[in-house]
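A single protein chain has been omitted; all remaining protein chains appear in their positions.
Labels for the chains are A, B, C and D, by order of writing; each one numbers its residues from 1.
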Amino acid sequence: MKTLKKVKKRAIKLPGKVEYTGSEPSRKGNIYLTRFEEGSVDIDHKTVAANEITPLIKDGATCWISLDSISDSHSLQELGKVLGVHHLFVSDMANADHQPKLHISEKYIFLTLKGLHFNGNGVETEHLSLILGKGFVVSISERENKFFEEFRKTYLHEASLWSSSPDFLFALLIDFVVSGYFAPISKVEEEMEEAEINLLHYASDVFSAKMLDIRKNLLIARKAVVALRDELAPLQKSPTPLLSAQAALQTENVMDHLNHLIQSIESYREINSGLVELSYAQTSNRMNETITTLTIISTIFIPLTFIVGLYGMNFRYMPELELRWGYPAIVILMIIIGAGMFLFMKKRGFLKK
Amino acid sequence: MKTLKKVKKRAIKLPGKVEYTGSEPSRKGNIYLTRFEEGSVDIDHKTVAANEITPLIKDGATCWISLDSISDSHSLQELGKVLGVHHLFVSDMANADHQPKLHISEKYIFLTLKGLHFNGNGVETEHLSLILGKGFVVSISERENKFFEEFRKTYLHEASLWSSSPDFLFALLIDFVVSGYFAPISKVEEEMEEAEINLLHYASDVFSAKMLDIRKNLLIARKAVVALRDELAPLQKSPTPLLSAQAALQTENVMDHLNHLIQSIESYREINSGLVELSYAQTSNRMNETITTLTIISTIFIPLTFIVGLYGMNFRYMPELELRWGYPAIVILMIIIGAGMFLFMKKRGFLKK
Amino acid sequence: MKTLKKVKKRAIKLPGKVEYTGSEPSRKGNIYLTRFEEGSVDIDHKTVAANEITPLIKDGATCWISLDSISDSHSLQELGKVLGVHHLFVSDMANADHQPKLHISEKYIFLTLKGLHFNGNGVETEHLSLILGKGFVVSISERENKFFEEFRKTYLHEASLWSSSPDFLFALLIDFVVSGYFAPISKVEEEMEEAEINLLHYASDVFSAKMLDIRKNLLIARKAVVALRDELAPLQKSPTPLLSAQAALQTENVMDHLNHLIQSIESYREINSGLVELSYAQTSNRMNETITTLTIISTIFIPLTFIVGLYGMNFRYMPELELRWGYPAIVILMIIIGAGMFLFMKKRGFLKK
Amino acid sequence: MKTLKKVKKRAIKLPGKVEYTGSEPSRKGNIYLTRFEEGSVDIDHKTVAANEITPLIKDGATCWISLDSISDSHSLQELGKVLGVHHLFVSDMANADHQPKLHISEKYIFLTLKGLHFNGNGVETEHLSLILGKGFVVSISERENKFFEEFRKTYLHEASLWSSSPDFLFALLIDFVVSGYFAPISKVEEEMEEAEINLLHYASDVFSAKMLDIRKNLLIARKAVVALRDELAPLQKSPTPLLSAQAALQTENVMDHLNHLIQSIESYREINSGLVELSYAQTSNRMNETITTLTIISTIFIPLTFIVGLYGMNFRYMPELELRWGYPAIVILMIIIGAGMFLFMKKRGFLKK
Partner (left out) sequence: MKTLKKVKKRAIKLPGKVEYTGSEPSRKGNIYLTRFEEGSVDIDHKTVAANEITPLIKDGATCWISLDSISDSHSLQELGKVLGVHHLFVSDMANADHQPKLHISEKYIFLTLKGLHFNGNGVETEHLSLILGKGFVVSISERENKFFEEFRKTYLHEASLWSSSPDFLFALLIDFVVSGYFAPISKVEEEMEEAEINLLHYASDVFSAKMLDIRKNLLIARKAVVALRDELAPLQKSPTPLLSAQAALQTENVMDHLNHLIQSIESYREINSGLVELSYAQTSNRMNETITTLTIISTIFIPLTFIVGLYGMNFRYMPELELRWGYPAIVILMIIIGAGMFLFMKKRGFLKK
C-alpha cells in the first residue's frame, strides 16, 4: 500500500548548513542559462558555472537560471552567494520535505513549491524553488527530468512571452507548475471512477483499501495545493514593486486554478467517503441476502425433517405407521407445512430481493 | 452513475490563447444586440458583427450585446478587442471549467458564473460570462439554447426595466441566472424526497447509490453557488462607480438568494446523510428479523429432531420402545419441550418485532 | 415523514412585483393601529386603511401599525408607499421563503424574521417583518392568528413600555418573536428525550426515522435562528441613530437568547447523533444475542443428532447395537458430549450476556 | 439517563421584571459584607441589609458584597438599586438559564458565569454573577452552599490578597470559579477511563449509553467554558480603566486555564468517539467468532448427518447395508470427510481467532 511521505527525524538548521533530505540519489546539478536582451529578441541557452552569472544580469535583459538538482549543495550555495539569497532560503531549497513557502524581501521573492507527478502507483511530490530578482529568475528542481526544461522547449518560440520582463516569466513558471497539478489529480479521479464502476466486483475490504489509497493520494495533493494557495495569498493583497500588474494578473489566474483544484479535491474526498459507505451498504446487503437464503431453506426443511424423523422412530406401538394411507397423508401434510412456511415468509417480506 | 465534471489536463494559458474546454460541439456564435435610447424607449434587437458594435455604444443609451457560443474563439476575441477587455478574461470566458470569478477594473466589471440545468440524470453546469462597461452589458453563454434570449423575451415589454441604466440590467441578468438555480436544486430535493418515501422498497445498496448520486449533484450545485457568493461579496463591501445604488440593492437581493440556496443545500446534504443512516438501520433491522426467525425455528426444532433421532436408533435393548404409551409419552414430552423453548425465547425478547 | 420547506422555482423579482410565495390561503389583511401620545399615556387601537396612517405619525408619539396578512399584496404596497419603504423590501415582506434579513437605511430599519410554531408534527415557520421608522413601528405577520395581537393584549397595560419611544417597541417585538422560539425548540427536545427513554421499545429503523425527523426540525429552527443572529450582529457593531441606547441594550439581550438557542440546538443535534449510534449499538447487540442463542443450541445438538443418526443406520453388522448396555452407554456419552460442548462455549465466553 | 438542562418556555423580560428560572427551591438570601480599609489590613465580615452598603463603599477601601441566593428577587433588586446596576443585568443575575456574559460599562463590569459541580450522576451548573465597581466587588451565587464563602475562608489570612484593590479580588474570584471547573471535568474523564478499562465487561449498548452520558456531561461543561472564554476575550483586547495591569495579568491566566480546559474537553470528546468505535469493533468481532463457531460445527456435522441418514433409509435393496465391512467403512469415510472439512476451513482461515 502507498504511504505518505514520512515525517523525518531532523536536526535544527544551523546558519550555512545546506543538506538534501529527499530520496533521490545525490548528484551534481547543471546550471542552464537562458537570456533575452530587450529590443532584439535574443534567446540564448547554455550551461554555465555559478560565477559566470553575475555579469550577465543587467537591466533591460531577462536572465533565467535553472538548476536541475537540489542534492548538489555546492551549486546551491554558490548560486545563493552569487545572487545574494539568504542562506536560510538556500537551505530551504535543499530541504525536500519543506512545505510551500513564499518570502518577499526587498531584493527578491523566494518561493518553494511542490511539483506533482503520478508514477503509476500514486501521486509523488517534487521539491521546486523559484526566485525572482531584479533582472533574473531562478528555478531549481529536485529531479533531472528537466521539469523546467520542458517549459523552455514548449514556449521557446513564443516571442511575446520572452520579451517581457522577468516577473512575468516568474508568474508563468508558477502557472506551469500548477498546470502540472491537473494531470495527477485527474489520474486519481479516474482511478476512483474506475473503482466505482467496478464496485460490484470488489470485496468490500479490497475496495476500502483502494479508497484509502486514493485518499492518501488526495491528501498529498491537497497538502501541496492548499499550502501553496495560503502562501501566494499575500502576494495578491500586498503587491510588491518586483511584480508588475501584468504578472499580478497572471498570479491571480494561478490562484483561480488553485482554488478550483482545492474544491475538486474536497469533492473527491467526499465522494470517496460516499463510495466507502456505498461499499458497506453493498456488503451488508449481500450478507442480508445470504442469511435470508439460509433462513428460507432452514425454515422450510427443519420442521419437515423433524416430521420424517418422528415417523422414523422405532416405537412398537405407533398406530399411524400401520395405516394404509399413513405415508401419503404425511407427505401431503408436509407439502402443506412447507407451503405454509413459504407463504408465511413471503408475507413477512423475506422473499423480495 | 453520474460523475462530477473531471479535472482536465491543461496547459498554461499564454497571453492571447483562447481555447474552449467544455464538452459541447464547437460552433460559430451569433452576436445579438439590443439597444435602448434614453428618452424614447426604443427596443432594438438584431444580429450584428463584432466590429459594428463600437459606434452604437454611447452615453445615455443601454447596449446589451449577447453572444451564444464560447467555442467560437474568433468572435470572443473580436468582442474582447472591440470592448477593450483584457485577453486573460477573454480566455476565462472560453474556459468552461473556470470557476465563478469577479474582476472589478476601472473600465469594466467582469463576471463569470455558472448556469445550472437539470437534464434528467442530474445537475449540469453551463459556463456564462457577463461584462458591465460604460454604456453596455455583454452576456456570453456556452449553449445555443438562448439562456439570455429567454430573458429578453420574458422582459422585453417591461419598459421600466429597459429604460434604466446598464448596471441595473447587469444586476438583473445575474439575478436571472441565480433564479435559474432554484429549479434544478428543487429537482434534486424532489428526487431525495421521493427516495425517502420509497425507502422501504429499495435494497440498501441501491438506495445508497441513489443518495451518492444526489450528493454529487448537490456538490456540483454547491460549488457553483458558494464560489459565486464568495466572488460577489466584495461587490457589496467596496462599491464601484460602475454600479448605482439601485443596482447595488438588486445585487444584495442576489446575495440573499445565494445565501438561502447555500443553507438549503447544506440542509439537503445533512438530510442525505441521515437517509443513508436510516437505510442502514433498516437493513440491519431486516437482518435482525431474518436471523431471529431462523433462530426461533432452529431452537424449537433442533432439540426435537434430536429426540426423534434418539428413538430412531436401532439398539436391540431400548426399553422405552417396547412400552405401550412410549410413543404418546414422547410426543407429549416434545410438545412440552417445544413450548418451553418458545416461552424461553419469548422471555428473552426474541419474539417482539 | 416531515420534510423541509422546499426550495421553490422562482422568477426574478422585477421592480414593483409583490407576490406571496407561502402555502397559506390568500386573504385580505387588516391594518391595526395602536398609538401613544407622549405625556398622556393614550393607548388607542383600531382598524384603519393604509392612507389614513400618514397624519397620525408625528414626533413625540409612537405609532404601531400591524398588518396580519402577507398574501394581501395590495395592502402591502399601499403601506409601503405611505411609509416610503423601497419596493424590494415590500416584495421581501410577501416572499414567505425569504431568509431573515436586516437592512438599515437612513430613514428606516427593515427586518424580516421567522416566527417558529410547533404544530403537533413538527416545527413550522411563519414569515414576519418589522419596520422601524421615525415615529412608527410596522409589524407584518403571515398568519391571521394575531401573533402580534397577542403581544398587544399581554403588554397593553404595561404603561412604562408604551410610553417609551418606537425603537424600544421595535426591540421588544423582536424579543417577543425570539422568545417564541423557546417553546417549539423545547418541544423538539422533549420528543427526543421521550424517544430516548423508550429507546428499548423501538425497532432501530423506526427510531432512526424518528431521529431524522427531529433532526429536520432542528435544521428548520437552526436556519431561522442562525440567520437572524447573523443579520442582527451589525446592529450591535454599527449603531444607528434610529436606535436609542436603551433599545440597543434590549437588542443585546435578544442576541444573548439567540446565542443560547444556537448552542442548545447544536447540543441537541449532537445528542441526536449519539442516540442514533446508541440505537445501532442496541440492534447489533440484540443480533449478537440472537446469534449466540442459535449457536449454543446448534453446537450442542448438531453433534448429538449425528450420533443418534449413526445408530439409526440399518447396517446388518453393527456390533454396538447388539450390546445390552449399548443404549445407556450411548446416552451417557451424549450427555458427556453435550456438557462438554456447553463448557467449551462457556469458556469461550458465549454464555455471558 | 442524564439529560441536558432544557430550553424552557419563557416570556420576554420586561424592564424591571426579575424572576428566578432555576430548579432550586426559592429562598431568602443573605448579604455578606467583607471590607478592607487600606493602610491597616482590617478584615471585617458580617451580614448586612442592602441599604446599609452605600456608606461603606469609599475610595481606598475594598468592599466585597456577597449574596447567596438568586431566587430572592427582592434582595437582588435592592442590591441593583443601591449599586446602580441596570435592571436588565439584575434580571440576568436571576435567570439561571442565562449564558456566560460580560458587559463593560463606564461604571462597572458585569459578568455572569457558570460554576460546575459533579453531583454523583453528572455535571451540574450553578449560575453565578460578579460585578466590579469603583471600590466594590459583588458576587452572587445560586446555591446556599457558600461557593464564595469557601473562597473567603481559604484566603482570609492571605493579607497580600486583601490589601490589593477590588479589581484584583474580582479577577481572583473569576479564577476561583474557573479553578472549580477542573474537578468535575477530571471526574468525567475518570469515568471514561474506568469505562475504557472495563470495556470488555460491558455489552456494547450499555457501553454506548455510558459514553453518551459522558458526552452530555462534556457538552454541559463545554458550553460553560467556551461561552466564558468568548466573553472574557474582549477584556484582554480592550482594557478598561476599571482593571489594573495586575488584575489583567490574572485574567490572562484565567484565559490560559479556559483554553486548556477547552482543548482537554475536545480531546475527551474525540476519545469518547474512539471508544464507541472500539466497542463496535468488539461487538462485531464477538459476533464473528460466534458465527464462525456455528459454521465450523455445522459444516462438519451437516454432511455427516446426511450420510448417516442415508444409511438409515429403509429401502429393501441397499447392497451396502449387507456388507460385513459396510459399517466400519462408512465410519472411516465419515472421519475422512470430517477431517477434510476441518482442513478446508482451516485453509480458508476460519480457525484463527
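Basically, contacts are C-beta pairs under 8 Å (C-beta built on N, C-alpha and C of every residue); 3 or more make two chains touch, one makes a residue touch a chain.
Note that this is a predicted model, so its numbers are computed, not measured.
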Where the missing chain makes contact, among the chains that are shown: A, D
Which of A:48, A:88 or A:104 contacts the chain that the document leaves out: A:88
Which residue of A:30, A:186, A:208 or A:263 touches the chain not shown here: A:208
Hidden partner interface residues of chain D, rising order: 155, 158, 160-161, 172, 175-176, 179, 182-183, 185-186, 189-190, 193, 196-197, 249-250, 252-253, 256, 259-261, 263-264, 267-268, 270-271, 274-275, 277-278, 280-282, 284-285, 287-288, 291-292, 294-295, 298-299, 302-303, 305-306, 309-310, 312-318, 345, 348-350, 353
For chain A, the residues touching the chain missing from this view: 1, 3-4, 6-16, 86, 88, 92, 97-99, 101, 103, 203-205, 207-209, 211-212, 215-216, 219, 223, 227, 276, 279-280, 283-284, 286-287, 289-291, 293-294, 297-298, 301-302, 304-305, 308-309, 311-314, 318, 320-324, 326-327, 330
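We take it that only the chains that are shown with their structure count from here on.
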Chain B on chain D, rotation in degrees - Cα superposition, rounded to nearest 5: 145
Distance between the centres, which are taken as Cα means, of chain D and chain A, whole angstrom: 41
Of all residues in chain D, the ones touching two or more other chains: 312
Chain-level touch network, classified as line, ring, star, complete or other: line
Pairs of chains found to touch, sorted by chain label: A-B, B-C, C-D
